[in-house]
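Missing here is one protein chain; the remaining ones are kept as they sit in the complex.
Moving on to chain A:
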Amino acid sequence: MSRLQSRFAELKQQNRAALVTFVTAGDPNYDASLAILKGLPAAGADVIELGMPFTDPMADGPAIQLANIRALAAKQNLAKTLQMVREFREGEQDTPLVLMGYFNPIHKYGVERFISEAKESGVDGLIVVDLPPEHNVDLCDPAQAAGLDFIRLTTPTTDDARLPKVLNGSSGFVYYVSVAGVTGAGAATLEHVEQAVARLRRHTELPISIGFGIRTPEHAATIARLADGVVVGSALIDQIAHAEDSEQAVQGVLSLCRDLADGVRNARL
């Protein structure tokens, strides 16, 4: 059983949703970012998404764009991101970690080399925003063959006709992007999320995590009643953007993470 499978199974038994947190690797710098990463499990993150910085994050809103810029300015690259995962894994064996980003840095690094190093460093899965199922051969197929989960984004525009194509080859969990828009954009209505989850359940057994526009513990709790996972990214990253120094950035992210975890853990009580 993969770490993602075990984690979602375990939480299902506890009758609660997963808190899935997103931060960008190397934001605001390598050391602070590693401190955040290492602190997240204790702060209540059940699954960690770690962004691989890219100069042109086309599907991201202003918060994550700036995170990418900060990380790149601090000289983050893919090799360092993998190193960060290795250091994280030294003390943490249970929390699944998923790398998320865009294809070009992986393409440049070399797909084979990337897959083997990701696997070796303790990465559990990949989310690559600009690789739809039409391009499974580029990365999804070889990554899954090597035992990495490939998590797909489904969106409000993914209709019933297309869903099987998107879900086929998905593993780990399904990430439902609840609004058509960039990351950090306005939130979907509850009714929309309810219907979307019901529709996805008809097509897949995989756990369903909901993201985009979730910022507060209250909002996270509401979503946690409907879905198997709640993804929070931009709100955490704003803590880094507004921090005066690295220490404040680390504390800001972990403190919000604890609040969000309380929201998610108490949602179904």
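The criterion applied here is as follows: a residue touches a chain if its C-beta (ideal position, glycine included) is under 8 Å from a C-beta of that chain, and two chains touch if they have at least 3 such contacts; residues count from 1.
Criterion: contacts and distances are computed from a predicted model.
S.K.: Determine which name in "3-oxoacyl-[acyl-carrier-protein] reductase", "Co-chaperone protein HscB homolog", "Potassium-transporting ATPase ATP-binding subunit" or "Tryptophan synthase beta chain" the UniProt entry assigns to the undisplayed chain of the complex.
M.R.: Matching the unshown chain against "3-oxoacyl-[acyl-carrier-protein] reductase", "Co-chaperone protein HscB homolog", "Potassium-transporting ATPase ATP-binding subunit" or "Tryptophan synthase beta chain" yields "Tryptophan synthase beta chain".
S.K.: Consider the whole complex, including the chain that is not shown, and state which of A:Ser6, A:Asn104 or A:Gln195 touches that chain.
M.R.: Of these options, the touching residue for the absent chain is A:Asn104.
S.K.: Which listed residue, A:Thr155, A:Thr216 or A:Ser246, touches the chain dropped from view?
M.R.: Result: among the candidates, A:Thr155 touches the missing chain.
S.K.: Of the residues listed, A:Ala9, A:Ala42, A:Ala59 or A:Ala198, which one is in contact with the missing chain?
M.R.: Candidates A:Ala9, A:Ala42, A:Ala59 or A:Ala198; residue touching the omitted chain: A:Ala59.
S.K.: Thinking of the whole complex, not just what is shown, which of A:Leu34, A:Leu131 or A:Leu148 touches the missing chain?
M.R.: A:Leu131
S.K.: Residue by residue, what part of chain A touches the chain that was omitted?
M.R.: Here the touching residues of chain A are 53-61, 65, 72, 77-78, 102-109, 129-132, 134-135, 152-159, 162, 166, 177, 180-182, 185.
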